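Every protein chain except one is present and positioned as in the full complex.
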Amino acid sequence: MDVPRIVLGVIGADCHSVGNKILDAYFTEAGFHVVNLGVMASQDEFLDAAVESNAGAILVSSLYGHGLIDCEGLRQKAIERGLDKILLYVGGNLVVGKTPFAEIEKKFKDMGFDRVFSPHDDLTEAVKLLRQDLEDRKR
Amino acid sequence: MDVPRIVLGVIGADCHSVGNKILDAYFTEAGFHVVNLGVMASQDEFLDAAVESNAGAILVSSLYGHGLIDCEGLRQKAIERGLDKILLYVGGNLVVGKTPFAEIEKKFKDMGFDRVFSPHDDLTEAVKLLRQDLEDRKR
Amino acid sequence: MKYQPLPWKDFLAQRPAVLDSWPTGKDVASIDEGLRYQRGIPESKNFAKAMAKAKAAGRTLLQPRAGVALIDDHIRLLRFLETEGTADLLPTTIDAYTRQNRYEEAARGIEKSRAAGTSLLNGFPAVNHGRDGCRMVTEAVTKPVQVRHGTPDARLLAEISLAGGFTSYEGGGISYNIPYAKKVEVGKCLRDWQYVDRLIGYYEENGITINREPFGPLTGTLVPPFISHAIAILEGLLALEQGVKSLTLGYGQGGNVLQDLAALASLRELADEYFHRAGFDGYDLTLVFHQWMGGFPEDEAKAFSVISLGAFVASAGRVEKTIVKSPQEAVGIPTKESNAAGLKATRQVLSMMMDQQICTDNVVIRRETDLIRREVDSLMSAVFAAADDDLVQGIVRAFAGGILDVPFAPSIYNKGKVLPIRDNEGYIRLFAKGSLPLGEDIMAFHKERLQERSKAEGRPVTFQMVTDDIYAISKGKLIGRPK
Partner (left out) sequence: MKYQPLPWKDFLAQRPAVLDSWPTGKDVASIDEGLRYQRGIPESKNFAKAMAKAKAAGRTLLQPRAGVALIDDHIRLLRFLETEGTADLLPTTIDAYTRQNRYEEAARGIEKSRAAGTSLLNGFPAVNHGRDGCRMVTEAVTKPVQVRHGTPDARLLAEISLAGGFTSYEGGGISYNIPYAKKVEVGKCLRDWQYVDRLIGYYEENGITINREPFGPLTGTLVPPFISHAIAILEGLLALEQGVKSLTLGYGQGGNVLQDLAALASLRELADEYFHRAGFDGYDLTLVFHQWMGGFPEDEAKAFSVISLGAFVASAGRVEKTIVKSPQEAVGIPTKESNAAGLKATRQVLSMMMDQQICTDNVVIRRETDLIRREVDSLMSAVFAAADDDLVQGIVRAFAGGILDVPFAPSIYNKGKVLPIRDNEGYIRLFAKGSLPLGEDIMAFHKERLQERSKAEGRPVTFQMVTDDIYAISKGKLIGRPK
């Protein structure tokens, strides 16, 4: 069975590195091959890494509040780069200030993200969903 | 100048005695002659004391939440006893649970109270109002 | 001193009148039916067992206060507090009419609450709801439930609530009279509580342990530890005399952390000493710490901090239980969410502090512990001296003579001559001792400490200072300094 490959990173000018290190360890232990860009990764870095590693999913973190600005256009760019089947996940403190999660989720789904996570979502659940979604995409 | 007389007490089955002792000291120091019934005073005790002392005002406290039940009908009874000019003040934690003060005030004013105080109102203000109201009644 | 339980035949002689005082009394005519019912309650829901387990494990359990007029609402409330609030122990706070045996008014409150769609009573009228209403409540939850009230004559309430499945009963013949009533004679109240304790002793003889908790904080307002300690120990002796075995003594937060820690340490030690000296044994002593019982700040953020500081002391003082306030304390009976918020805030502090050893043994704590000991001993020996072998008599005389005197209490049988004031570090000291039998050395210390404050504030020690201290915490300070 081949190991599913994913690209992980914290987008924009965001320096929050703690969650990123935990996600790396977590998804690696869950059986994924994780290409971790660390913090302050640009959209292009995410896409380059996805192309290079032939990844099935990109997991974007944004903790510092500029998520909306930093993530804008990622889906289009992915399509331009020929990554039209790639899964886009995003999680963290995605917008500035306390906001109902449904609102946040809608905004990011409208931007082309497949799944949106709050900082308090269970990572076991995320792994399960990712596996399922990767399976579904294969077909 | 004659000393204005007032009746003070905590109505119903209410045992909160701390505020009552403070009000007694405060109004006494402010120049009133205070007839203090202490806690657990019935409507009749308030009215008897007012008649006996020829008081200009009755200051009712209710802290424990049963204010609405305990104060019902006090105005009517006062009129029946011939105390038709007497001022009725009430203060404390007047109803069960956190409630907008405007609502509470309206309820007690509808019941015939002249002024309604929250537990956090300034006592200096209350003294000022009482003096003014007593003056006004005289005319 | 002679300790002997109320003879069972005297108990039975009183009983019919007690049960007759309200129609629901007849449902509990058979004590044995109540015992059988209690035997069916799972261990995990027995309050005494929970307290004993907490003691063995060195854990602090959390309990809120809560009670509303109607059964369904009350059940919803308790369930919310045990799930969302993760309360370890549940309360059923009784309304103030029931506390005064004014069951008719309670009935009216129930009616009005039904009509209003919200509770117009400040608690659960357990007598009116009767044995079966109580059973509905205690069966609906998974945690042990205690009756919390403030009832001078709590005999009928005890009969009904114990048969109704409650496994702990708060109160005592002093602590539920002096702060809670105006005209109840001290002796009458003590005798009515002998009945309650005897009933619980009977349950105990029959294999059912009901936890008993004298109400520690009294008026909740600047009560010096030694006064509440002496009363707690006296009520403990009275309960043990009647056969109570699971005993939880209480203390209400004073606000100075070291004084509070000294108070908790000394309460545990002194109680055991007095109980052993009186010949009692085989009982299970635990402590409850009440978060600040005086006036709270109106602002909820500030109220949260008062709650957290209380939780901190509960943790450092290693008590078995702490009673939790809500951020709405100053305003009104809390919503269930606000009540749960108080629990969650407390839980966070307790679990963050759980494994930490905070210095509880230092020179200051030893100074205060020693002071409290000497003060308690002074009061206790005067009460014993007045007793002529009859503790009830001793206590009656003690109140009459001001040997026992609770600050700011409403009872006309309380002298009310004691005035507490905080010293310059916030310790609760005596400004006026009334007739408390305290030696000159002790009073010299109190005086010296107050002079320190007087000097620091540049004003004499007067009643104004007492008033300022009463308001202080609600205004965001510990000590009521002039502006």
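Order as written gives the chain letters A, B and C; numbering starts at 1 within each chain.
By definition in this document, a residue touches a chain if its C-beta (ideal position, glycine included) is under 8 Å from a C-beta of that chain, and two chains touch if they have at least 3 such contacts.
Treat the numbers as computed from the prediction; the structure is a model and nothing was measured.
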Touching partners, among the displayed chains, of the absent chain: A, C
Of C:Leu12, C:Ala57, C:Cys359 or C:Ile412, the one touching the omitted chain in the full complex: C:Cys359
Identified contact with the non-displayed chain, of C:Ser305, C:Ser435 or C:Thr467: C:Ser305
Selected residue (touches chain absent from view) among C:Thr60, C:Ser168, C:Gln242 or C:Asn256: C:Asn256
Positions on chain A where the hidden chain makes contact: 12-18, 20-22, 25, 38-40, 64-66, 68-69, 93, 95-99, 119-120
Touching residues (missing chain, whole complex) on chain C: 255-258, 297, 299-302, 304-309, 311-312, 327, 340-342, 344-349, 351-359, 362, 364, 424-426, 473, 476-479
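The rule is simple: only the chains that are shown with their structure count from here on.
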Chain contact graph, described as a line, ring, star, complete graph or other shape: other
CA centroid of chain A to CA centroid of chain B, Å: 65
